[in-house]
Each structure stands twice: as C-alpha cells, then as structure tokens.
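A single protein chain has been omitted from the complex, and every remaining protein chain is retained in its original position.
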C-alpha cells in the first residue's frame, strides 16, 4: 500500500500542473454556462498537449497509460478550476464502445476526431415513455436497401444541439423479446430528418435535448455489433459511463469543497464570517471528509481494476454518495446568503455560481442512473440480494 | 379554532395536576424497569381516583368523557413524570375490542377488572415465522366438545409474564384462505399448557415474551366474534392500538425532551455545559419543535375524530415520526457523556436512564408496526398509491 | 380545545382554492413568473372585491388564504402588503388597502450589517425626511408604499419618493428590490418601544405566514408526486408500487402534517396574541420552510428527468419553497432562538 504517486506519476502530475497553470482559463464561475466554441478550442489545446485519451491505446490516438494517469488528470484539472473537455459523451461513452465493438474502419473514422474535440458526440438512449427502462424504448430502425430508416424520439440528450454524431439505441426487430430486438447505431446528427429541441432545466439552461428522428437514413454499416446486439453494446457504454465517472465526480467535489471553504471564510453580506458558525463549520468539515472518502474509494476501486482487470465493487456507490454530497453542499452554500441567495442576474451573490449549482445538483440524483436504480444495482449485483422491484 | 382548554377541560387538568403532585411517585428513572407490584398498586390508585377509562362508557366502569380528556391525562401524567398504568394492553387493545365485539357477559366479566388493574392482559398476535404478516399465523385452535384446543407459539408479547388473560389470534380453519381461517380467543394465561418464556431485549430486560400453547383448552364461548372473524376483530384491536397511541407518544416525547433540556443545562462530567455547544443547541431545539408538531398533530386528528367520528389521517404518521425523534434524541443525550455513556451499573451516568432509553429506542421503529409497514400503510391507505410490496 | 377552522373559514378556503386554480393554472403561473414584472396587475382589485384585504379579517382568516396562496401562488404583493406591512399602517392607509387602492411592503434589510427583521436599522429620519438604503425588499418594485425600519422607528414612504432598483429572482412571482431613500418624505408610524414591539409582532406574523405558505407549497408538491406515481409506469408498473417512491411520498406526507400542525398553532397564537406566539412562530417557520423544500425535492426526484425541466411547474414551487426557507435566515437561525428559550 502506498498512497503516494510513483516517480513517474509525480512527474506527470507536476508537468500537468504547470501546463494547466500556464494554459487553462478558469471555469466559467457564473453558472457553468460556458461558451461552447471556447470550450471546443480548449479541448483542442488539451489534445495537442497530450492530455486527452490518456488511457486509450496508442493506435487510436491515445497514450496507452494506466487509468491512474486519468485520475491524476481529473484531480489536477479540478484543482486548477480548469474547464472540462467538451467531448465527454464521446470520450466516456461513444469512444470506449467503438473501441470494444467497432470495426477497424469505424475506429479509424471516428476515434481521432473525437479525441481532438473536432467532432462532438451525443447519446440517444432514454425515451419519453421509458425513462430508466432502456429496454422499453420504441424508436425504430427498418432496413431499406443499404440504409436503416430511423423514426422516433429520444430525450435527456446532453450536447445534442452541438453534436456531430449520436450513439443511438433503436428497435430493429419489433417481434423479438424486449432486449433482443434492440440494435446500436451511429447516426449523423446533420442528416436530414434529425431535429433537436432543447429542454430547459430548472436552472433555465438548455443542457439537455430532445432529438426527433423522422425517416432518417443511416448507412447499413453504421452499426456497432450486429442487429439484435443493441442491449449488450449499450451495457458496454453504460459500464464505461459509470466506470470512468468516479474520479470525475470526486474531483468535481473537491473543487466544490474548495469553493465552499473559500465562501465561508469570506465575510458575508452582513460582515460576518460564516466559518465562525459552528453549525456551518461542522457541515463543511463533513463534506471535506466525504470528498476524501470518495477520492480514496475511487483509488481503491482502481487498484482492484489494475490488479484483476475488473473494476472493484468498492466504487459502485461513488456516484450515489457524490450526488447527495453535492446537493447538501450547494444547499449549505446557498443558506449562507439568506434571501440574497434568491436574487438572480448581475446582483446575484458569487455571480450566480451557488444558485446555479444548487439547482443543477437536483439533477445529480436523476441523471446517469437515478439513485433508486443505483441502489437496486448495488443490492442485486454487489450484495446479491434477490431481484425485487 | 381554539388551542386553549375549555373551562371544563381546564378544571379537569388542574384537578389532575394537583392529584398527581400529591399521589404520583416519579417514574423509575434508572431504566423504566419498574417494580411491577408497585405499578399494579399505582394502577389501582389511578382507577380509584377516576383516571382510568376516561373515555369508556360509564356502564363499563368508564367516565364517558371525550378523548380530549384522555389526551390531557396523558400530557399531565408525562409532565409529572408519573408512572403509567400497568394494564396498557388491556386498556388500549383488549378493552376496546371487547367493547366492540364482546357479548354482554364478556363485557361484565372482563372490563372492570381490566380498568382497575386487578387483571393484566397481553396479546398473542405475532409468531416467529410471520412477523408483520398477521395472516400468516399458524397457531391453531380445534374444537373439541365445548372447548377450543390451542397449539402453537406467539412472540413479542409484552406483559405476558404478568398477564392473566391473552387476546389471541388463532387459525380455526386451515382450509380457508389466509385471512378467513382466523378466529380471536380470550385465553386464561393460568390455564394448563400455557408457558411463557421471557425474551431479553438488547437492554438486557425481559420486556417481551414468547408464549407456548400446548393443548390449551379454552371454553368455546371465550371467543370475540364468530369463528372466521379473527382478522376483522384483530383489525379493531390494531386500530385502537394505533388510535390511542398518538397522545401517549407525544406525551412521552415531551417528557424526554424535558429530561434532555435538564441534561444539557447541567455541567457535564468535564465541567462544561452541553447546552453551550451550538450543535447540541440546534439538535435539542429540533426535537422540541418535533415534539410540539406531534402534539398538535394529535390534536388535529382528534378534532377530526370528534367532528366526523373517524380518526383523521393527520395522525397516521405520528408513531413513525415519534420513533425516529426518540432515537435521535436519546442518541444525542448519550453522545454528551462520551465514553462514560458506556459505563453500566451504579457508575452509569444519570443512573443509566439515557443508556437504557437509547437502546430501548431502537425497538420503537420495530414494535407496534415497523416503520416500513407504516410507510406502506400511509402510501396505500392515505395517499391512495397502488399496493406495492 | 378545537383545532379546526370555522365553517366560514372553510368556505373561504374553498372559494380561494377555486379562484386561484382557475386564475393561475400551471401554464398561466409560468407565464406570469417569466413576465417582465412577475405580477398579475389586474388581480388586486379582485382581491379587494372578494374581501381578502379587509382590515377586519382575523389572522386565522388570513391563514386560510396564505395556505391557499402557497398551494397556488398568487402573483401579487399580498404577502408583502397583508402580512409584512399591514400591522404598521394607520387606519386611513389600512382603509386604502382594504379598498384595493394601495399595496405596500416592509423594507428592513440593509447592506453590510446583519439583516434580520429584529436587527438594528441604520436608516435615519431627520425633519420628516428619511435617508438610507434598503435591500432585498420583497415585492419592492410592485408596491405603492414602503414601511421602512429606521434607527428612530417605523416610517411610511411613498414608492414614488424612493429610488427603486428591481432585481431578478429565482421565484419570479416574488422579486426583491433595492430601495434608496434620499431624504424622502416620511410619515411616522411607530417609535421607541412601540416600534420594537410592533416589529416583533410583524416578525411573528411573517413567520406564521411563511409557514402557512410553505404548507400550501408542500401540499401541492405532494399532490403532484402522488398523481405522477399513480400514473407513470416503469418496468411495467406504476412507479408508486416501488417503495423507493411510495415511502418518499409517505415521508413527505408525515412532514407535511407536522408542518401544518405547527403552522396552525403559530397562526392561532398570532391571532390570539398568545404568550407562546414567539416560540410557536419560530418553530413553525423553521420546520415548515424545511418541509416545503423537502417536499419539492422529493417530488422532483420522484418525477425523474421531467421534474427537472423548466416546463414542469415543480421548479416554481421549489423556488418559492427556497424563498420561504431562507426568509429572515435559515431554519438554524430560528432554532437557535428556540434553544435560547429552552436552555438559557
């Protein structure tokens, strides 16, 4: 057991840290509402500097490093308050799925542009009627010559309004049992018949979208796996979504805890330092402890992964615990401002930062697996309890 | 709306208060482990003074008063820290069930001695294999001439080791569907074949018991309702258990909050006053508020009952909220003593009061309907959600 | 003891509920909240017609209206006028309110100093002219008259004599404004101990009102959650069969009932000037504010993604709940005062 970086890891961390110091602008504090073009440019700079695809095979534009380096990247990026890469869906979901299931042609076509941020990806999994129940999806794809003709509607798709490509779960065999009738397509978001409608969140921002497919023609070979493999391929995607999520979350929590400490140490609007209130002190300390616990839980899961090749179950609760910590933390921050916390626009305290993130945090227990579904998964797959529902 | 006592209520309260001041000893503080004979004598004194069966019909030894008077009695008794009546199972469960379902002979035979505390009752509902699922009970009663012959085992029966009578749910028709095969007997606890085995709780005290029935012969007319009515009769019992429970619980919580305030205002073992710690202040205030909310919730439910004859749904959550409040409150109290809280016997702080009640409180979310069952009931019967499980 | 509202009050409740539901369905509420002012300018005259602004209403009558304006937010400065300002107004002004000719609010908070309702104010009056800066004034850009706390007592200032800067707000139907008084003509309303005592009563009343609104908010959130849980299917069953959903709803129900009990207690104490009014109002505000937030958060969670959208009405309630919980400081501030009663 050694909680320190190896010399190689330490060198990587030091180099990255100074690179970030020189190159990274601070994340948009006002509301995480960054300018997308600036973000895309930032993704390109990250890629040129070699910080994207750290763990990907070198043949696909990656650096073939151990996931520890990805963890270090996420930690340092959060500590520097640097913006994220805009291609998260591509990097965490589409890319790994293409690596696992794609043909050589597909890998050549998509992976490099995905890493560089030149092409942005979105996902089309959820539907209005299905929610957490992926296998209940009804968007259809019917073979017509060399094309699949897609019709239907997807929802909760981040980045769809900016995306070039969509990983899409469709029903290709309406007669097969629920899971068996699904297939997995790569769809050009610029193709005729694709319409994106932004869904505004309770923050007011259009982060998610609905995507409508109206006789969209998709080349027959734009499929990952074979017809009927859709469920299995989608599970790969979700595994990677959750697998790489842990460090991003604990790093994000570290960033928020740092901001929280900064907040409570500053005198408030009434001249008093919130940090002098023992109730606030206790709550802040609690979140700092929570953050450390998640950080090291990620590292423990990573150690298991490196040793056994399988992600450890230790990490299965990180997203669950993180989402609740982030909700508590942002609500605590808002409580410090009294009624001023409710003022929006130019007069919002902290430029609206806490207000935005407090509201945004309510989505944390819903997106990427609701907390209810995650608790089911832990109970059934980790603890071996009988399937309930 | 008027939160004050009416003149009659105020007079009753004043009279009761001074009677308690003169007559009541304090409850055994060390551990609620009172001397049962003393408690029985106290029950007799309460009865002689006219404070038992306040709401019962005058014909059965009661005073025919509105339930408001029972609420006042419970509040004042808790404020005086007076012991409870030992016949709670009889008063709250057996008695009301006999009034609702009993023959005239049964009413004459049982009710008065129950009120005076001369005869103590217990209940036999739960079984080792059934838990919360009353209809899964398997204790059987088979008719043999003029007697039911009872065989089986019950569990979680308070006062069984002191009881003269037991209200017992038995299966009289093994072929009928689950609920329909049940009947409801009154069983003499002194009859041959009845064996009581105390079950020690985590407090070390034998508050609950197992009861074994081995060919116990019960006169044929010692039944409430007819054969097959057992489920309906038992529902009457449970309705009354829960119906009258609310005020007892909020009164009990008031007593505990008062003790808690007393505790934190005294300098602790290290000379410091816990009440000067803002975290403790906040937690104590929270429980005081919770207590008031439950108190007034009970009164609101009572108002509905008085107006409509049906207990209001308002009160359905009181037991649930009370049990969790009592758990928080007693744990908070124990936390004040540091490791000293773990010392038992003569050297225990507060004579073991908090230690006992903290451990005892863990049963609060299990006994008289587990919190899980209570949440199901509220969801289904009050909110009208579909039956789940 | 009798914990029920009178028959007349229940009639008032039914009438209010129907009126508000008809006038402010979820779509209309959203339109107003997102409009330029966040105020339904036409409704005030109607309120007067219906007698909601009569000085003769007891606080228990108002309690019914406040609960209902939590259940269906009323896009007008009713809370500000009837709860915060009215107790300080002279009879003539109160009459104007009653006739629907005047709206008002209370301006107390100032920048850079503690901002509680009972904290000392820095604004001053000299020769009948008031000078000072107030912030976070509820409905500050929507009223005709300010009741202003000063170092010398309470004063009334016409809005036309003040410099008002409206602000945006999460809850679009209850926006704050900053207000600057530069020697504005001011009429004295109360001074010295009378002013302090009056402000104490206003705070109690405001806390009770906040609690009542919070109860209405929580009830609506619960109703939405229950309706959705019955209707929405996942894995082939209505989601209300899953304990992860149904137990949440039960917990919200229990807390709501507790909040309601405290809110009614507080309201009655205010109406009767009961000796326990202070504690009751602190308790009700602390508990009900948090209960409303809890109810909305659980309702959002139970709805999944759809409850997290701007289009769904839930976030309107959530933001109102947050306003209520934050009013005059978070629940821990009120609990600290309760603690002082209990332990000092």
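To keep things simple, chains are lettered A, B and C as they appear, and every chain counts its residues starting from 1.
One rule holds for everything that comes next: a contact is a pair of C-beta atoms (placed from the backbone, for glycine too) under 8 Å apart; a residue touches a chain by one contact, two chains touch by 3 or more.
No experiment lies behind these values; they were computed from the predicted model shown.
Contacts of the undisplayed chain with the visible chains, over the whole complex, involve A, B, C. Which of A:17, A:40, A:79 or A:281 touches the hidden chain is settled by the complete complex: it is A:281. From the set A:123, A:157, A:236 or A:297, the residue in touch with the chain omitted from the display is A:297, counting the whole complex. Note on the undisplayed chain: of the listed residues C:141, C:154 or C:244, the one touching it is C:244.
Shown as candidates are B:184, B:208, B:247 or B:322; the residue that touches the absent chain is B:208. Where chain B meets the omitted chain, the residues involved are 126, 131-133, 136, 155-156, 199-202, 204, 208, 269-272, 279, 327, 334-335, 337-345, 347, 355, 359, 362-363, 365-367, 370-372, 375, 389. Where chain C meets the omitted chain, the residues involved are 242-244, 247.
Not every partner is drawn; the one left out touches chain A at residues 1-6, 9, 68, 261, 264-265, 275, 278, 281-282, 284-286, 288-290, 292-297, 299-300, 302-304, 307, 314-317, 320-321, 372, 374-376, 378-380, 382-389.
Here is the rule we go by: only the chains that are shown with their structure count from here on.
Distance between chain A and chain B, defined via averaged C-alpha coordinates, is recorded as 52 Å.
Taken residue by residue, chain B touches two or more other chains at 278, 282, whereas all remaining positions touch fewer.
Touching of two or more other chains is recorded for residues 237, 242, 332 of chain C.
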